[in-house]
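My questions will all concern the structure given below.
For subunit A:
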Amino acid sequence: MNGQYAALIIALPLVSAFFVPVIKAISKKAVMPFLLLVTLAQVGIAGWVFNEVYTSDKPIIVMAGGWRPPVGINLYIGHFAALFVLIIAVISFFMAYFSIKAVKVEPLDKYAMLFLLLMLGATGMIATGDIFNLFVFMEITAITAYALTAYNKTGEAAEASMKYMILGGIGSSFFLIGIALIYGATGTLNMAQIAQLAGNINPTVAQVGLALLIFGLAVEAELFPLNAWAPDAYQAAPHPITVMFSAFVVKAGLYAAARLLYLMQAVSTWHSVLRLLVIMAVLTVVVAEFSALRQRDVKRMIAYSSISQVGMIAFALALGSQAGVDAGVFHMVNHAIVKALLFLGVGYVGIKLGGTTLEDFEGLGRRMPLTAFAITVGSLSAVGIPLFNIFWSKVRIMLAGVSAGYTWGVALILGASVVEAVYYLRLIHRIWFAGGGERLSESFALGAIMLFLVALILVIGFYPNYAWSLAQKAGADIFDVTRYVSNVPLMGVGA
Partner candidate 1 sequence: MVSVLKRSLAIITLLIIGYWIAQAFAGVPFGQDKMLVGQYYLNNVKAQTGAVNAVTAVVVNYRGFDTLGEVTVLFIASTGVGALLWKRKKERTARTEGSIVLTTGTRYLFPFVLIFGAYIFIHGHLTPGGGFPGGATIATGFLLLYMAFIVYEIPHKGFEVAEGLVGMGYVIVGLIGLMIGGYFLFDWIWQTWQLGTNNIGRLLSGGFIPVIYTIIGLKVGTELSGIIDNMIKEEVRE
Partner candidate 2 sequence: MIGIDWKIVLEVIGMLIYATFMGFIFMGIERKAMARIQRRVGPPLYQPILDTLKLLGKKESVSHGLIYDFGPVFALGATITALLFIPIANFQLFSSNADLIVVAYLLEVPMLGIMLGAMSSGNPYSAVGVQRGLLTMVAMQLPYGLALIAIVQHWGSFKLSEIVALQSVHGWSITVPALLLAFIVFDIVFQAMLGLEPFDIITAPAEISMGPMLEYGGKHAALLFTQHAVQLFAETAFFAVLFLGGASNLIELLIKQIAVLFIAIFVASIYPRFTIDQAAKFFWKWPTIIGIIAVLLTV
């Protein structure tokens, strides 16, 4: 099949989302199964794309409208994008199923549309090769996220959405200013061409432009102190949406930031930007871990934990070394799996027991053993216990961090990890060794999903070779800018 058919990863969710009103007009009950079907199809396409990219070892360049970049917009589905598009699709598929169980608030058809568009937005952010197109997809993601955060229509949900919106709005405005600067200086919007020209830009313009772009993305990527919206949004959003936020929406922002960062390596102040990002990332980890420590609401606690892990990824990505980027990508993958599992488990508990406060988790080991087991495995993995997947990526990050000269950063992150261990282990104790209750029946399919994720965690934990090789390739895709530029068939306009 022609590589251009990879455009389907964008087209399919879009056309399906537009089709939902029609389905609804036919039968309201068909909406959620339709959602499931579409996400399954998306998994198929993403799997094909993944296979294509990794067997040929070459990125797929989708040229929209047949225009070669920089004239047209291109999608760059390299190793990283292929990997993450697959992860997005798989997680969305799981969450589509979870939504059937979890989301009871009307109108479900709108939910389905927004769900698909959130998936689309993240996919687009990761796949695109054009800086303004990145902005558009970022906004698609963000606005869907605003809507979905408030979807439960409670006061808290609306409040969280409002915070997200105001902060996101400021962020995106400044991102756009950054685009204006970069465009004004280079006359192009194509990332590869910007990378080529980055060295020749007026240094002030480049510095401010890069800073503003990163600022805008950092809001999405939950870096301290720009992450104040995140815990609220995580807590208030419907459970499947929280999973999606944590598993890939943030990752898309992070990836975009990293991509832009490495593309603009030639900018003279590049290293200072890196240092600033490292500081922010470390602070993110520390503040988030401490905030999680005495949290009463488990969902919020895991949200903070997620933020801190994201900070760790940002730290790795901002190290400016191949090892760091590889480690960061590896951590992204692991974190996506683990946090999907955790939020899924916690969300399921929330549905079954009607709340996610710490008290609800007492005796969970007896009431919902399967879910409790899944949450336990996820927690242990998040703590970084060996033979679970995060251990490997954490070690990688630490090694890369010190090698890049950020010993203090690594020390602080490790210190914060101790705090993380404390609250997760307290949770585990509460689940298994405190309280009790009657056994509740657990959904078979959700159990299967959780066990699948648990198995992934353990497989990567025991034998990370394959996952690591994927992460390495994906990391090289981000880090190796020369290859990126040479892979994009630039027309040579004006250059």
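Per the selection procedure, all candidates are chains of the complex that A comes from, given by their letters.
We take it that a contact is a pair of C-beta atoms (placed from the backbone, for glycine too) under 8 Å apart; a residue touches a chain by one contact, two chains touch by 3 or more; residues count from 1.
Since we're looking at a predicted model, the values are computed, not measured.
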Seminar exercise, completed: Out of 1 or 2, the chain that touches subunit A in this complex is option 1
For this session: Under the touch definition given earlier, write down the residues of subunit A that touch candidate 1 in their complex.
Result: 2, 4-5, 7, 10-11, 14-15, 17-22, 24-25, 62-67, 70-73, 106-107, 110-111, 113-114, 117, 120, 124, 128, 130, 132-133, 136-137, 139-140, 143-144, 146-147, 150-151, 153, 158, 177, 180-181, 184-190, 202, 204-205, 207-209, 212, 493-495
